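Of the protein chains in this complex, all but one are displayed in their positions.
Chain nomenclature is as follows: A, B and C, assigned in order of appearance, with residue numbering initiated at 1 for each chain independently.
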Amino acid sequence: MNFDFSEEQNQLREALVRLLDRGYEFARRKQIVASDAGWSRDIWRQLAELGALAIRLPEAHGGAAGTAIDTLVVMEALGRRIVVEPYVPAIILGAGLVSRAGSDAQRTRLLPRVASGEQLLALAHDEADTRYELARIATRARPDGTGYVLDGQKTVVLGGGAADTLIVSARTAGEPGEPIGVSLFLVDTHAAGVRRHSYATHDDHRAADVTLTGVKVAGDALLGPAGGGLPLVEHAIEQGIAAVCAEALGVMAILVDLTASYVKTRKQFGVPIGQFQVLQHRLADMLMRVEQARSMTYLAATTVDSSDAALRRRITAAAKAMVGQAARFVGQQAIQLHGGIGVTDEAPVSHYFKRLTLIGMTFGDADHHLARYSDLMARGPTPAPRA
Amino acid sequence: MNFDFSEEQNQLREALVRLLDRGYEFARRKQIVASDAGWSRDIWRQLAELGALAIRLPEAHGGAAGTAIDTLVVMEALGRRIVVEPYVPAIILGAGLVSRAGSDAQRTRLLPRVASGEQLLALAHDEADTRYELARIATRARPDGTGYVLDGQKTVVLGGGAADTLIVSARTAGEPGEPIGVSLFLVDTHAAGVRRHSYATHDDHRAADVTLTGVKVAGDALLGPAGGGLPLVEHAIEQGIAAVCAEALGVMAILVDLTASYVKTRKQFGVPIGQFQVLQHRLADMLMRVEQARSMTYLAATTVDSSDAALRRRITAAAKAMVGQAARFVGQQAIQLHGGIGVTDEAPVSHYFKRLTLIGMTFGDADHHLARYSDLMARGPTPAPRA
Amino acid sequence: MDLSYTADEQRFRAEVRGFLQTNLPQDLRDKVLGGKHLGREDFVGWHRILHQRGWSTPNWPKDFGGPGWNAVEQHIFDEECADAGAPPLMPFGIRMVAPVLMAFGSRAQQDRFLPRIRSGEHWWCQGYSEPGSGSDLASLRMRAERRDDVYVCNGQKTWTTAAQHADWIFCLVRTDPTRRQQQGISFLLIDMKSPGVTVRPIVTLDGDAEVNEVWFEDVEVPVDNRVGEENQGWTYAKYLLGHERTGNAGVGMCKRWLKAVKRIAAEQRAGGRPLIEDARFRDRIAQVEIELMALEVTHMRVLAMELKKQAPGPEASILKVQGSEIQQTLTELMMHALGPQALPFQPAALDAGYTGALSGPEWAVPITGRYLNHRKASIYAGSNEIQRNIIAKHMLGL
Partner (left out) sequence: MDLSYTADEQRFRAEVRGFLQTNLPQDLRDKVLGGKHLGREDFVGWHRILHQRGWSTPNWPKDFGGPGWNAVEQHIFDEECADAGAPPLMPFGIRMVAPVLMAFGSRAQQDRFLPRIRSGEHWWCQGYSEPGSGSDLASLRMRAERRDDVYVCNGQKTWTTAAQHADWIFCLVRTDPTRRQQQGISFLLIDMKSPGVTVRPIVTLDGDAEVNEVWFEDVEVPVDNRVGEENQGWTYAKYLLGHERTGNAGVGMCKRWLKAVKRIAAEQRAGGRPLIEDARFRDRIAQVEIELMALEVTHMRVLAMELKKQAPGPEASILKVQGSEIQQTLTELMMHALGPQALPFQPAALDAGYTGALSGPEWAVPITGRYLNHRKASIYAGSNEIQRNIIAKHMLGL
């Protein structure tokens, strides 16, 4: 039992912190999100140079074959600077899916270019009625010669505007809600019939709605087994959950720091407001929530690469529930303790709060995951998270 | 719209307060609960003399034909002294049922003696598997000549040990869980085949388990329509809910008072602990919960006599949910703020806490009623509580 | 005890409702209910419609041209307006400065300002908060130096709602810097068109710009525009703060939002069924519905005290705390009901008549921003921490 990071992990963290301290101050971030693309290819290139984009990729394709602990290190660092570049959609979801499910040809074609930052992927899965129920997919893929034709509408595709290639889930069989029959396809975003409406999200990230109208893809666009895509999507979302939990740790650590500093300097009634016991206890509660969230995030990171799908499902549900609850409390109280200044666009705290709020709403909110955990519990004893 | 109590109600309150100030100090209460019976016939007689037992009874039978507002006045006063005499089981449930459902003969036989304090009633309804689902009754009553024979087991019958006559619910038709087929019977506690195991509850009230083995009752023991007893029980429980909500107001008011006094005198670190802002805010939160609970209790009291069963059902569910939540918070925090002394038998605060805790568990806990309210909401729009 | 409205009160409600059905323009109603941006003309237009009926100043006594409604009638009016989707009446003129002028203003000030507040000619804003003050209002620093018949004002106000639209601002200023805290403060009425007044918008976290900084640089204010006596401004401000807090429960708006939550939960689907059929989500609605029901009765209890001329004191703090928390719960529930569709930020679609591309349904657009923005509800008008201090001190003697 140890909670230590490896030498390489510590070096990676330090390199990221150096990069972001230099190139991602709050003012620079403002410029980036105000740009047309809403993110910086330059930062992306620098992340590639650090090896941060390739850390989880197979060694055969230029990666470092890292683990979810490596992802945790990266995401926590990105969270501390509320980095808007599409790391989760492109690397965790997109590249992760290709790494786990791709054929040799697909991996050889895509992953080295992912590692170098030239190829951006995104997972186009959610639809208007999906909410957080992954099986509720209505987009259709019908066979067409040796290939397929795709029709459907995908909503709020994270990083969908930046992506070069979409991983589109579509039914080759079954009806919305059924677990079997979902297949994944690699779709070039410039293919005929693909229309994207790209927009900002409240946290200054970007997402897109994607309409697929008679989009033709070749047979080798199929990613993973025909009809067996749902478990792949589920595992990708679990990896995404572990990643955003780690990101939330970084965001929350900064919020606690910002708030503690603020109450030490802000004076009311002649004293720093940090001398008021109610605010002291509020901050103590924030800190405790962060520590509990940290513990669950560590547990998720050490579980999410497991081949035991039932275990992954339970632990990521538990982690997202707890981190979501912590995120809600820490975010709201950070604003409350900042007072008026906390609800201004000018103050960094409001941007950390917004990112934290949207992390809470991404991949299922706390209530959803608590219910999911509860329902899984009804079906059998919780497997021990550890031996 | 007014929140005023009538002249008579104010007089009744004052008379009760005088009686209990004199005859129900904490030391006297201790003696009463330590007695074999666990309650005082003397106090009961004095309540009768004040008219407090007859306030809701029909005028034709020696009552004052009062309303649930009168009950509120009585219960809040009883709550302030955590009176253990069986007012809710004997008067609210028992006499209320006979008043509403009894034949002239039954009312004439029982109610004047209820008013004078000579006749104690109790409702024997719950069984091992009932929990809070009123229809889950397995006790059977089979016709026997012009009468019935009753067999079954009733649990945690409030005031069941003190009662002269039990109102026993039993199935003349249907299966446990079905709404139709429950009938009510007046059963003399000394009838052959009635066995009672009486015990104290954690709040120093008394209850009993009742076993009915081939208990024969005459045809005129049937209270209300055969097979139509469940709506009567439901209305009785709603009256009980309104009553214990009002009692909880009295209990909580004292707990806030005791706690505010305690923190003003108890010194730690050289100052009264009431100077610590965290404790000030905790007390402010307690007070707010009490005020919100008071509002819902007023609403329940002005609703529970209505002939609109759907309205009664919703408002009493809402009231019990909110009062239950307030009771939990106020009780727990009263103990917390008293520190060690709060968990001793010697301190009155612990006895108020225990009564409040058990009120929370009586007639359904807060979660049960929130769920009930929620499920009723799913079936249609909430009727406006007011015009 | 009787919680139902009297026949007279019910008739009054019907009258208000009828008026709103006939006179509230449909496009305005749609904007309000759709959560669209409202401009100056929207507020002023509605104010003028009410003025024609004599209802633009619901809290004013007849002596000053108001309708002379009692507390319950005012509550019924507010509730019906909120339910119908009328724009809120801006409080700064009618509810804040007007009561101060009625109580402490000169006859000349009353004659000059009150009719113009009533008619909507003058739009007012409030100059209390300063950077560095906040909950500790008495620490304000804006200076007003007397020179002959004018005060020369220098300083800065902040969090000034709608200052960009305002004709006048009422300010607390320090007229005697030698005295500390509450002493040495005066209450001035300042024309926003005065030379030296600058308004700078503060963009809030939802991208909106409803609050402002207001800068004063050698702004000359006639001594006649001082309300009451010099250095006694704190007395008037305290009077006004009491007024500000009483109506903060926001029951009417909360009831409209609760309806909205239910409508959204009926439209959104989860697991192939309407979200409202998910008992867990519905339980959250049930919880806040019960809290709101209790708050409404608590509010009525305060109104009943007002009817009897018992000044509501710390009870107003309870309304503020509970009301703001319920508002925040409702805005959060709306956001959660949206699920992933809560993410898109589409401010352009908040302008009425927007016809561009849209992610998700149009009614969903304002929801997340409203949640983010309403974190302020527990901060402004005396933070909920300050309110709890008040409750502990005045109701519990701590």
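Methods note: a contact is a pair of C-beta atoms (placed from the backbone, for glycine too) under 8 Å apart; a residue touches a chain by one contact, two chains touch by 3 or more.
Quantities reported herein were computed from a predicted structural model and do not represent experimental measurements.
Contacts of the undisplayed chain with visible chains (whole complex): A, B, C. Here one chain is not drawn; of B:Thr139, B:Thr189, B:Gln292 or B:Thr362, the residue touching it is B:Thr362. Only one residue in the set C:Leu33, C:Ala266, C:Ala279 or C:Ala357 touches the chain that does not appear here, and it is C:Ala279. Considering A:Val17, A:Ala284 or A:Ala310, the position touching the chain not shown turns out to be A:Ala284 (whole complex). In the full complex, subunit A touches the hidden chain at residues 1-5, 69, 256, 260, 263-264, 274-275, 277, 279-281, 283-285, 287-288, 291-296, 298-299, 301-302, 318, 321-322, 370-371, 373-375, 377-378, 382, 385-387.
For subunit B, the residues touching the absent chain in the complete assembly are 126, 128-133, 136, 155-156, 176-177, 197, 199-204, 207, 209, 267-270, 276, 278-279, 332, 335-336, 339-340, 342-346, 350-351, 353-354, 357-358, 361-362, 365, 367, 371. If you put the missing chain back, the residues of subunit C touching it would be 279-280, 283.
Operating definition for what follows: only the chains that are shown with their structure count from here on.
Set against the Cα centre of subunit C, the chain with the most distant centre is B.
Centroid to centroid, with C-alpha atoms defining each point, subunit B and subunit C lie 43 Å apart. Taking each chain's centre as the mean of its C-alpha atoms, subunit A lies 39 Å from subunit C. Residue positions of subunit C touching 2 or more other chains: 385, 388. In subunit A, the residues that touch at least two other chains are 276, 278.
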